[in-house]
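Left out: one protein chain. Kept in place: all the others.
Going in written order, the chains are labelled A and B, and every chain counts its residues from 1.
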Amino acid sequence: MSRRKIRFKINGVEKTVEVEPNKTLLWLIREELKLKGTKKACERGDCGLCTVLLNGEPVKSCLVLAVEVDGSDILTVEGLAKNGELAPIQRAFIEHGATQCGFCTPAFLIVGHWLINRNPNPSREEVVEAINGLLCRCTGYKPIIDAILEAAKYMRRT
Amino acid sequence: MFVNHEGGHYLEALKYVGKSITRIDAVEKVLGIAEYASDIELPGMLYAKLLLSPYAHAKIISINYEKALRVPGVVSVAVGDDFPFRVGLYVNDRNILARKKVRWVGEPVAAVVAEDLEAAEEAVELIEVEYEPLPAVLDVREALKPGAPLVHEELGEYAHSPAFNPIAGTNIANRFTLKKGNIVEGFNKSEVVVENEFYMPQVSHVQMETHVCIGHYMADGNIKIWTSAQSPFTVRYILSHSIGVPLHRISVYVPYVGGGFGGKAGINFEPLVVLLSKKAGYRPVKLELTREEHFLAAPLRQGFYAKIKTGVTKDGKIMAEKIFYAFDAGAYADYGVNVARAAGYSCTGPYYVPNIEAESLAVYTNHQWGTAFRGFGHFEFLWAIERQMEIVASKLGIDPVEFRLKNALLPGLTTATGEVLREDAGRVDQCIEAVAKELRWGELTPTNDPKKVRAKGIAALWKAPAMPPNAASSAIIKFNEDGTVLLSVGVTEIGQGTVTSLAQIAAEELGVPIEKIRVVPFRHTDLTPYSWQTVASRNLFMEGRAVIRAARDAKEQILEIASQVLRAPKDDLIIKDEKVWVKGRPEWSLHLKDIVAGYVYPNGNTIGGPIIGRGYFVGTRLSYLDPETGQGYPALKWTFGAQGVEIELDLETGEVKVLKLVSAFDVGKAINPMLVIGQIIGGGIQSLSLGMWEQYVYDDKGRMLNPNLTDYKIARAGDIPEEIIPIIIENPQSDGPYGARGVAELSMLSVPAAIANAIFHATGVNINDLPLTYENIWKALNKKR
Partner (left out) sequence: MLPKFEYYSPTSLSEALDLLEKYGEDAKIIAGGTDLLVSMRDRILKPKCLIDIKKIPELRRIEYKEGVGLTIGAAVTFKDILEYPNLEKKYRVLWEAVKTIGDMILRNRATLVGNICNASPAADSAPALLILDARARIINKNDGVREVPLERFFIGVKKTILKPTEIVKEVFVPEPPANCYGKYVKVMRVQSEDLAVVGVAGLAYRDRGDLIIRLAYSSVAPTPIRVKEVEEVFKKKNMSLDEKIEEAVKISSEKVSPISDVRGSAEYRLNLVKVATRRLIKELVEVV
């Protein structure tokens, strides 16, 4: 199995890494780059906790090969806050109690962030549709939905 | 509020208690920097992979792992006989890895330890095991029959806690019996007698974080563990007991836990990784279960069977109840024996029943081993009791809400164990009434579609912490030199948010702004004050009291110093706004920061020293239960509640949609309403999910057919009701911290029964077996036709 050199940008930083083809993007993020915010919880696309933005679109990183991201731009939860300032979605999650055990939080933040940047005025249904691919066992989703709607409001204000 | 409570007297309006402040761990969590066990990597760390049994019950004839050892990167392979230790919370029945025989499909048989996970995965597939299949027992009722295959032939030889009695030569891991009043007389006085059977399957906790642990057995004989466990002190204690290493040589570190729900309450894979570490040359070994392994090899919630006979008068008074509960404990007893016991002593639900005869069994089968699950047996038996109450009410022609209120267990009445409910106990009647009101009980919503019906259902609930009478909590409050505070507690942060509430209590007690209090975010048995376990909705109550005592201890020390400096008696001093004042003389005051590390006079003379407050709490006058009659005082506090739903049911497909979910709990005092509501909503949806969809589906060989989240369905965002209404009721319990009681488990106890009761109202069809899948509902409706 031949290793491949890939170049990509993650959270604004250029990286060059050699990977084996059978490694996933999730593996690349957690094991190679040691960014532990992105979580592993099923590795078959069911739970969505490994979701990151790949070229601006959410993907479940357990179902993307690392070699496929050559030339791509990746955003993980670690890239949301800038210059010590929390992103609107992060502020809203704190204020709405949208995090409990916190294990699913990074994935919901990433998808919420993506949604409100794409559509700063989403309906409740659109929020639900966006997060239907993600699992949370603690919150019952309602606080998460409320937080995303609230974050959209922040976005509209600024 | 200016009430005087034992738990926290306050003469002024509360500043922090009762406020919805945001979680103290939220920033770490939204930044993605909160540490979980799976995120931890250590120098020289090795990775373990398990080989799981393909048989439910089989003799292990031989294991050959020569080929596995030859895989590059493999350091060690271990099998059961390498680790001749038994482990168990209450009954010492579990092997570290299977020995002599396997007892369920998924039991770990061997473990490979390698430099990387890929090598371990490759090697584990090369291990050859020869089995001789044995007859398996896959149903809890079958397991009780004479002549059933025995899951543990040596049951009589196992060491066990005196509170439990495994019956040698049977599959009974524990038998709990309870007798109250005179059952014969009770049924004689009854005019209507109703008997029903109920059932529920095994389910998984589906914590988003699977079980993860790292063990490091060091060459000097000390042991370090990093683990996603709820109860570090229990991990330490049971491990010590099991492998004979004293407590002071074992350190257990617990970072944030990615969901517990009881599944991580005890001791799971920690002994395995510790022993693997020793075998692999004293290097740290990490085990992280995949989701499939989590479904197959990690403990689950037990299956449950119930038979309930209820005698009532025509005007709706419950006179007698004969109860039989059988929990499918699976291969090992673990918490299962205590779950059955807890269900046994709470067996009636929140109702006054004068005459009771109850039996609650934990039964070994060749299923995966069962453990604690949020609710600890109450989710299970309340399904049965709350369905039974509905059926009884309908037989009597009495409105089910009215029937429940008529029999509500109110202060002054006796519980099943003969405990007189304390005068400041919670009020189940108020909870039921609140839910009924919010649901507009009695008003029907018609549908336009003749194929669909709408209906409402209600179910009540109660629970007390199931814990030994000596279960303890403690707290340490350390002042820093600048007057800020470090609060150390043993409760782990598993998502419930208790530590935020404890910080609020500490701030309130100390008169220090909450921003200046930091709760130590990890648990480390070397440093953290003892806490029995993070379970049972007990920690806000018990740690809460311990924090109050620690704060008062610290204040006492501060006042001692301040009294000398200010030349005023201690009882003339108050602590407020980070200062010590002479009452009525704000100009005669000292900053806390000038006292908490010792007060320095202008000439350098110093008095006092670093302030460390400590406090502990154990339940007052809790007792063991009588082994025959189950009578005694087991309950620190009872939390009561009720849940109700409005549903829409498709009569042709069985599809049910819960349109509205209402839950009310008497929490005594909501220390942090946002956190309480978070528990109520989250628990409500977990309950709905468990009730409607979740189940282990087995084939006839005991193999799980749905060990993944594609086919083991849990609720997603698109599954939640449009309306979710949490109701907080506050009748304070005077020995609770600021009057509070726990709510975490309570939030998920009765949604399934409420849904089934609504289906009953819509169709007249009683469904007594969970889950309420669309297909199961359709089948039940079809049977009636």
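Everything below uses one rule, namely that contacts are C-beta pairs under 8 Å (C-beta built on N, C-alpha and C of every residue); 3 or more make two chains touch, one makes a residue touch a chain.
Keep in mind the model is a prediction, meaning the values are calculated, not measured.
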Q. Of the residues B:717, B:740 or B:759, which one touches the chain left out of the display?
A. B:717
Q. Among B:593, B:657 or B:701, which residue is in contact with the omitted chain in the full complex?
A. B:657
(Q) I'm checking contacts with the chain that's been left out. Which of B:35, B:82, B:118 or B:399 qualifies? (A) B:118
Q | Sites on chain B contacted by the missing partner chain, in the whole complex | A | 117-118, 121, 652-653, 655, 657, 692-693, 697, 705-706, 710-711, 713, 715-719, 773-775, 778-779, 782
Q: State which residues belonging to chain A touch the missing partner chain.
A: 1-2, 4, 20-24, 27, 43-45, 48, 51, 57-60, 62-65, 67-68, 111, 129-130, 132-134
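Criterion: only the chains that are shown with their structure count from here on.
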Q: Mind checking the centre-to-centre distance between chain A and chain B? Centres are C-alpha means, answer in whole Å.
A: 30
Q: In the complex, go through chain A and note every residue touching chain B.
A: 34-44, 46-47, 49, 76-78, 80-81, 86, 90, 93-95, 97, 99-106, 109, 127-129, 131-145
**Q.** Residue numbers on chain B that touch chain A, as the complex places them
**A.** 22-23, 25-36, 38-39, 41, 205-210, 256-261, 290-291, 494-497, 674-675, 677-678, 681-686, 708-710, 714-718, 720, 724
